[in-house]
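Please find one structure pasted underneath; my questions will follow.
Note that this complex is displayed minus one protein chain, with the remaining chains in position.
And then chain A:
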Amino acid sequence: MDTAANIVEQPANPVYDKDEVVIHIKGLKKSFGSKHVLKNINLDLKRGENVVVLGKSGQGKSVTIQCIVGLLKPDEGELTVFGEDVALMSDDELKQLRNKIGFLFQGGALYDSMTVRENLEFPLTRVLKLRDQNEINKRVEEVLDGVGLLDAIDKMPSDLSGGMRKRVGLARTLIVNPEIMLYDEPTTGLDPITSREISELILNMQKKYKISSVIITHDMECARITSDRVVVMNEGEYIAEGSFDELKTSDNEIVRSFFKEQS
């Protein structure tokens, strides 16, 4: 994972204000029919910060980050990214915003009719509108080298293991130098060694390029490695917030239950 630092040539945010709030969520509510998934979500993500969201399955963790990128529209509440209200954005504005946000899906979401190379070329030619094939090849090879998968460049996604898919998915997201990364359970389904490698890669990205990240996970080892701050979610609400070590000794039984296995 040492090579992770080479993923992009230029730091995405060389000069930054660490107190700048890049994502601001207040009183966010979202329902699907009669099911109230998000009841009252409040979260501020500062620039260069890694926030881990912990919670049981079906508590609305993924719904929260889908609202952030505008895949879902919240029913109520404030949700601003870089100071702009996501719900009020036009399609073009949303597209511009998405160019600055990377989203790593649970299964990697690789385009299965394309090779790894074509998967990585896709955002370069469609989003960054690069036309110079030499420049494209250089960036693709750099980013793949960064996740340790240069050998898999001409393979199809069906030929890759779960961990390799996630790495390629991460490479595809990082290739456009996002300012914010949203990780939807980045280590689910991976063996402990690969999970640790992915977690360290996430941490390296944040440290090196000051990418702000929201990491949704059940994996306490991933939370320990990557988090600057941990938020615990239960029944559509955030019930606790603090550093990993602070929450470990929390009085709240639900919060403590997440750390039981860890200890």
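Simple rule for what comes next: a residue touches a chain if its C-beta (ideal position, glycine included) is under 8 Å from a C-beta of that chain, and two chains touch if they have at least 3 such contacts; residues count from 1.
Here, contacts and distances are computed from a predicted model.
*Asks:* Leaving aside the chains on screen, match the unshown one to its UniProt name from "Phosphoribosylformylglycinamidine synthase subunit PurS", "ABC transporter permease", "Putative repeat protein (TIGR03943 family)" or "Heme lyase CcmF/NrfE family subunit".
*Replies:* "ABC transporter permease"
*Asks:* One chain isn't shown here. Among A:Gly77, A:Gly107 or A:Gly242, which residue touches it?
*Replies:* A:Gly107
*Asks:* Out of A:Gly27, A:Pro123, A:Gly162 or A:Gly242, which touches the unshown chain?
*Replies:* Of the candidates A:Gly27, A:Pro123, A:Gly162 or A:Gly242, A:Pro123 is in touch with the missing chain.
*Asks:* Check each of A:Val176, A:Met205 or A:Ala240 against the chain that is not shown and name the one that touches it.
*Replies:* A:Val176
*Asks:* Counting contacts across the full complex, list the positions on chain A that touch the omitted chain.
*Replies:* 69, 71, 95-96, 98-99, 101, 103, 105-107, 109-113, 122-123, 126-127, 169, 172-173, 176
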